[in-house]
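Every protein chain of the complex appears in place save one, which is left out.
After this line comes chain A, so read on.
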Amino acid sequence: MNLNYAEFLEIVNKRFSPAYVFYGEERFLIDEAVKRLKNKLLTDGTDIMNLSIIENVDDKNIIDSLETLPFMSDHRLILIKDDEFFKKLNDSTINNIIKHIENGDTNNCIAFIFGDKIDMRKKLFKTISKVGAIVNFEHLKYEEAVNYVGFFVRKYGKVIKKPVAEYIVKNIGVDLYRLLNEVKKFVSYSNDKEILLDDVKFLISSNMSESIFRLVNAIGLRQENTAIYVLNRMIANDENPIGILAMIVRQFRILLKAKYLLMQNADRKELQSRLGVPYFSINDIIEQSKRFEEDDLIDAYELCLKCDRELKLSYDGNVVLESLIRKLCN
């Protein structure tokens, strides 16, 4: 069975499976899932005896622990956390493991945890998907992450309004561990019951992506003073000037492409797929590309090239970038 987290939660208490695979980037939910599994399989008191975690696999240790019997309990749980699992083991060991799983032995339950995508064509995964469960933990959707922020805040006995939670997710991203850590900060900071937007703005970890987009949008809209303001904030936060320049170049590349596509009367859908940018930013890009003539855009490349050379000759980053922005905006 190939499941997501919600489906896993439904089946986990209903029946025992001999094997599970958890994979994906969302480590927080994987850890939650492992906790559930532990609660289900192990009883208090004997859980240390019946849980083995293998972080460095070899041909011997997995088979050994598969052949160990549970101690004063019905089940054992074997967690395998090694992304190089298939490189380290030889085929006969893997076949042994597969045989063990096919036997349907629920006394020794085995759970694999992988950080990356897995190759479903492998025989091991095919077997597990037949008799056990493969659960995919990909990054959450925006709305789900917002809900989780609310959930974390309530766990600490405080409240948060939805726009504030959205602001946090926009700035931090959807990684739940990071969100949890940020929430812990906000909860400790505010003395009130509610977490306010002002506190959050003050305390939130600076996020490169948000301000870089503000910067390039300001340049695209030819708002010189906003652009210079944002640039200086970023440099004060130790952002790398060459990195900033790369993003400015990227923006102009997108604008130039958009300009040509618009000349051919491309519609939004096509623009989006050809430019490879998210759909919500298409309007911005169309708006911005109207503010530049084709020649301006090509000149902008020249200016960026010159700026690049200057940065790499280790001139003073913010002076060089400021003069670039001044030229691009006028």
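As a working rule, a contact is a pair of C-beta atoms (placed from the backbone, for glycine too) under 8 Å apart; a residue touches a chain by one contact, two chains touch by 3 or more; residues count from 1.
Keep this in mind: contacts and distances are computed from a predicted model.
A.B. asks: Tell me the UniProt protein name of the chain this structure doesn't show, selecting from "DNA-directed DNA polymerase", "DNA replication and repair protein RecF", "Cytochrome c biogenesis protein" or "Energy-coupling factor transporter ATP-binding protein EcfA2".
C.D. replies: So, among "DNA-directed DNA polymerase", "DNA replication and repair protein RecF", "Cytochrome c biogenesis protein" or "Energy-coupling factor transporter ATP-binding protein EcfA2", the name matching the hidden chain's UniProt entry is "DNA-directed DNA polymerase".
A.B. asks: Of A:Asn39, A:Asn103, A:Asn181 or A:Ser273, which sits in contact with the chain we cannot see?
C.D. replies: A:Asn181
A.B. asks: In the full complex, which residues of chain A touch the absent chain?
C.D. replies: Chain A touches the chain not shown through residues 27, 55, 156, 175, 177-178, 181-182, 184-185, 187-189, 191, 202-203, 205-206, 208, 224-225, 228-229, 232-233, 236-238, 240, 310, 313-316, 319-320, 322-323, 326-327.
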